[in-house]
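A single protein chain has been omitted from the complex, and every remaining protein chain is retained in its original position.
By letter and in written order, the chains are A and B; residue numbering begins at 1 in each of them.
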Amino acid sequence: MTDLNKTAADAVQDAPRNPAPAGDPFLSVRDLRVHFDTDDGLVRSVDGVSFDLHKGRTLGIVGESGSGKSVTSLAIMGLHRSKRAGITGEIRLDGEDLIAAGPDRVRQLRGRELAMIFQDPLTAMHPYYTVGQQIVEAYRVHHPQASKKQARARAVEMLDRVGIPQPDRRVDDYPHQFSGGMRQRAMIAMALVNDPSLLIADEPTTALDVTVQAQILDLIRDLQAEFGSAVIIITHDLGVVAELADDILVMYGGKCIERGPAETLFDAPEHPYTWGLLGSMPRLDRELQERLVPVKGTPPSLINVPSGCAFHPRCPYADLTGGRSSSELPVLTEAAPGHHAACHLPVAERHRIFAEEIAPRL
Amino acid sequence: MFAYIIRRIFAAVVLLLVVSAVTFAIFFLLPRFAGETTDQLAAQYIGKNPSPEAIAAVKSNLGLDQPLYTQYWNFLKALVSGAEYKFGPEPATCHVPCFGYSFKNHLEVWPEMTSRIPVTISLAIGAAVLWLVSGVTTGVISALKPRSIFDRLSMGVALAGVSLPVFFTGALLLTLFSYEWPILDNLEYVDFTDDPLMWARNLILPWVSLAFLYSALYARLTRAGMLETMSEDYIRTARAKGLAERKVVVKHGLRSALTPIITIFGMDLGLLLGGALITEQVFSLKGVGQFAVQAISDNDLPKILGVTLLAAFFIVVCNLVVDLLYALVDPRVRLS
Partner (left out) sequence: MTDTQATEAAAIPSSTPADVREPLLKVTGLTRHFPIKGGLLRRQTGAVRAVDGIDFTVNAGETLGVVGESGCGKSTMGRLVTRLDEPTGGKIEFEGTDITHLGVGAMRPLRRDIQMIFQDPYSSLNPRHTVGTIVGAPFKLQDAVPEGGLKKAVQDLLELCGLSPEHYNRYPHEFSGGQRQRIGIARALALRPKMIVADEPVSALDVSIQAQVVNLLDDLQRELGLTYLIIAHDLSVVRHVSDRVAVMYLGKVVEIADRDSLYSGPMHPYTNALMSAVPVPDPRRRQQGGRERILLKGDVPSPINPPSGCRFRTRCWKAQDVCAAQEPPLATLKTGHQVACHFPERSEGNE
């Protein structure tokens, strides 16, 4: 099975699947910072993240718990309401800065231009309202002129589109009467009911079983092809991003430490943390390794982020930077076309280490 | 759902039977443990210095010489089909539901007790409306702006409300509004059907003092429930749809936050309908509570038994209604 895949993969290697489009990006995030003032100190959940996303493309944001990936998505949606959250930087949606715009303006865009699906569809839907009522509500907020009948017809249509059998009957069911996979389909129907231009999926399949996960990922892919919207998929699972994303952004300790097209990021990852992630996960598509290679230590506390490169206490190559890794903040620099990494190791050195030590293990 | 209702009603009846058996046992056994003989019990139905013959006659008429379970059975039988008593010169018919005759004034317990119910219901319902509205509103506003001045102030007042007993606040209100500034004097219960305005005017002080205690509790409960609900995932979903914040709070937050309040409200209301002892005492309202206090201080066993069963009945019914309401509100309960 493994060999078969490799040859097939080699055959298409030269044909980039989805070439990077030209023109202005639909979503442009610049130096986004989200800091929370807590009793224990200032938590720098997101600390200077920038990226662009074009319509029709999918960005995968990968990171472990506390890396700031979900906080980033909630900032784009304008869902950080606490007065203790300080948000700075720029989030431009089709040219309009959402951070500078008032909360009312962002609310108008939310659900219409920007939509989101969440990790656990059971808790993300209101237990007291039927699935149909919740979709109808989402539709009528932004289509106040639509009658209840039209809105209901639209809800049935959307449920049908996301693959709920007998949608005209199931529309009156409550969320707890749906299975996990169907609930997530219903969430997707609710998010897409207003044809949003940007869909953010925060761990959309983490609470689901593998076979259901495959169905949902397939659905998201199909819907994107159909509606041509921009998609951000946030996950800890490298397998899931590899399924969906055109570009990938790896976050660690609130910062973006690597960013690039999916193929190059998986083929030639630049950052030692990305190496660590790839090396520590058992893979079904490879020969069985005798031993996994874990990343030592634990993810950093966001109150006391390590100085310099946040990853340096866990990095096996920190010694090779002449002490810079613990004293100096690495900046994102282009290592290959469109592929950026924030690491003090010289590019040539990184490539050597990857070729000699990392690649043979992956 | 139908089976559920039937089952619940059946359980309620069984529960009432158990309560009646327990109270019956307690109130008829206790005097004997205290050394009172059946002769002394029977003597309470006759005038002063009764003759031994008269006592013996009453005793056998009342069945006091029979074993306890027979007495309980007769008590139950009287409840559903009435009874005839002969302790005076003429036989007295005790109508259904027969709770017997008072030891003290020799009147039938049931009609006397039921005449008190409108007062207690007026007091309880009026206060309940007041405390629900004020408590829930305060709680919601506090929860939406936690740590704000309103929150701290209202929670401070709430703490005072929970800690201050009705006999203090009630007496204070009476002193202020009835004696110091006689805006509301001559407080006498007037039936709602006779004069609704006077009914409300004369009940306003008891309502306020009773509601103050409860609204404080409800404000704190609502605040806690609301804070918890507003951090639920589905609230985030509602916001992500672009709903106006007011709609998020009312339609998505409040409905869930209020569900547990229904349970507590049912219990509180049930308890109050069985008599708001202190409030009725403070404002001299002739309600079920005062009836109970009187019965206890008179050691009037038939009355005590009657009022205990009435109180238990109200609590059981309120809880039944609450559970059915719960099923109505929460589809997860209804459909499983």
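Throughout what follows, a residue touches a chain if its C-beta (ideal position, glycine included) is under 8 Å from a C-beta of that chain, and two chains touch if they have at least 3 such contacts.
What you see is a predicted model, and the numbers here were worked out from it, not measured in a lab.
Visitor: Touching the absent chain in the whole complex: find that residue among A:G23, A:G95, A:P144 or A:P282.
Guide: In the full complex, the listed residue that touches the missing chain is A:P282.
Visitor: With the full complex in mind, choose from A:G56, A:P127 or A:G180 the residue touching the hidden chain.
Guide: Counting the whole complex, the residue in contact with the absent chain is A:G180.
Visitor: Among A:A214, A:V331 or A:A355, which residue is in touch with the absent chain?
Guide: A:A214
Visitor: With the missing chain put back, which residues of chain A would touch it? List them for me.
Guide: Given the touch definition above, chain A has residues 1, 5, 8-9, 11-13, 15, 17, 64-65, 165, 179-182, 209-215, 217-218, 236-243, 245, 262-263, 266, 276-285, 288-289, 291-296, 298-299 touching the missing chain.
Here is the rule we use: only the chains that are shown with their structure count from here on.
Visitor: How far is the middle of chain A from the middle of chain B, if each middle is the mean of its Cα atoms, in Å?
Guide: Centres of chain A and chain B (C-alpha means) sit 57 Å apart.
Visitor: Can you list the chain B residues touching chain A in their complex?
Guide: Residues 232-234, 236-244, 252, 255-256, 329-332, 335 of chain B touch chain A in their complex.
Visitor: Which stretch or stretches of chain A touch chain B in the complex?
Guide: 77, 79, 81, 107-112, 115-116, 118, 120, 123-128, 130, 137-138, 141-142, 174, 176-177, 187, 190-191
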